[in-house]
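Shown here: the complex without one of its protein chains, the others still in place.
Up next is chain A:
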Amino acid sequence: MLVGLGRLWAAPPPRGVCRLLRARLRQQQQHYSGSREPSLGGRGGEATGRGESRWREKDAYDLSKFPVEYIRNFSIIAHVDHGKSTLADRLLEITGAIVKTDRNRQVLDKLQVERERGITVKAQTVSLFYHHDGKTYLLNLIDTPGHVDFSYEVSRSLSACQGVLLIVDANEGIQAQTVANFFLAFESQLMIIPVINKIDLKHAEPDRVAKQIEKVFDIPKDECIQISAKLGTNVDQVLEKVVEKIPPPRAKLSDPLRALVFDSTYDHYRGVIASIALFDGCVQKGDKIMSSYTKKVYEVNEVGILRPDQYPVEKLRAGQVGYLIAGMKEVKEAQIGDTFHLQKQPVEPLAGFKPAKPMVFAGMYPIDQSEYTNLRKAVEKLTLNDSSVTVHRDSSPALGAGWRLGFLGLLHMEVFNQRLEQEYNASVILTAPTVPYKAVLSSSKLIKEYGEEEITILNPCHFPDRLHVKEYLEPIVTGTILTPDDYIGKIISLCQSRRAIQKNMVYIDDHRLMMQYLFPLNEIVVDFYDSLKSLSSGYAREKAYSTGKAIAERLKDTIPQQLFEIAIQAAIGSKVIARETIKAVRKNVLAKCYGGDITRKMKLLKRQAEGKRRMRKIGNVEIPKDAFINVLKRQKDK
């Protein structure tokens, strides 16, 4: 059983993206070593295929040769682990995306710097040159930004496309994120090409999956391309269909510039690098452009395409996709969804832009307060690259100084935490997440005080008294649940207990059911997924006991033995449900302490004495900070 939250879990998590990126890095390095002949596309009229034909570099990047009719912009969407990154790898290989040129050294250097500096290169857009029926096409594979796995951002990325490859695992079938992604693409009126992947697996049932697709998405089952991205089976067909079925972008070169920002990254040397899709007009170095949202004006320093490394070109034209550098200092200046136009020729901005709004808040604290400064720096650096995270200083009596961070969703929060740990080697305590509330005030005095009638509350301490409030509002999300029908009763009662409202329920095949609910975000933000999983594995009844036991055990592992025995009990009200005992220490004394041992021993003891100064005591029991942390922090989903 899987749950997908329409708003929150719309696209695959970043793991796959990282894999994709690593694969690209490997490829580039391999290539630089000179083991392969340069290969890129072919002159018009030559045969297609894997690097069979050669282009001169000059021709390759002369984008004026690609009028709108020869451009296809598309994206790959899939549920986790259904093979998105593997397919992307194959597409890069088939089209020979990496060329050996003089510039490769720079590419490599740049990447090294990036790695040294700990910047994650986010999943990027790749321009592919593909030859089909005697013509060369410019295919732009637009990846959704690595961490922003949320419907708004994905829909912005999709709005730069005219079609998507919807990948479904031939074994697992349609999953929650498949559905969420489908509807995003559907709502954007994109051409959807269903691809059933992993047909090489032993238990693959491509026909069953094709039927599901027909039933749920109303796409004829014979339109599904059955492939194995791993082995490369039928991958050629995928590119053929992209060219045949996806319409070229509706763009006018003659109109003034209108460019959609669908991603942005931050480079320490070059500032903000915005990924843009040109709807109309063209842009080149020296142009004065303006952001529709901020009204700020910039001079364009560089434009180029992504192969997937940056490759400067003279000019980007309507229908094309590439990057733009224009001296922007903060990612906030290149908000996803914003429209750029020429300063002198304002245009109607592309519809649907709204700044990212955090919906999940959690406290973040350094494990050791001495790490505060380092952690602050890490958070600052990371938010440079991710403007959607909001940061407020906060402090907790148990955990000391920290921050209250706002995220777009749970996955976003976890990714942020993971990046802190992996890229900045920072270990942090993340508290259980909460959601923002709104209150519509009735007291005119308070309205005056706040300056508005409707206020947003992030911290429970700031809740206004209900006497002065007309109504409280909370965020609501759509959740999609796919499950075998055995659990239908239990799931319905679980959802009802979470104040959810059912929107619909359909059988996608003989035994599998898709249900959609409107959930108050607060009801599902912490443990809904666990509860849902536990329904099928049957440990829900034992939950209180096992949680109590787990916390008691965690405490037992973190509280060091002391001079006397310590009993740890978990209780509900007055009923003790779990108990652990920490035995008293019986011996702890340094064996050898002579002239040469004293300095070292003193150092250790002084540190312990200093630790004692800061140690918290409950009764007679000394509780090290880790113990608080272990109880307070969210446990990873098992």
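Keep in mind that, in the parts below, a residue touches a chain if its C-beta (ideal position, glycine included) is under 8 Å from a C-beta of that chain, and two chains touch if they have at least 3 such contacts; residues count from 1.
Criterion: contacts and distances are computed from a predicted model.
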From the options "Radical S-adenosyl methionine domain-containing protein", "Protein-synthesizing GTPase protein", "Nucleolar complex protein 3 homolog" or "V-type proton ATPase subunit a", the chain left out of the display has the UniProt protein name "Radical S-adenosyl methionine domain-containing protein"
Contact residues on chain A toward the hidden chain run 561-563, 583, 585-596, 598-599, 601-602, 605-606, 608-613, 620
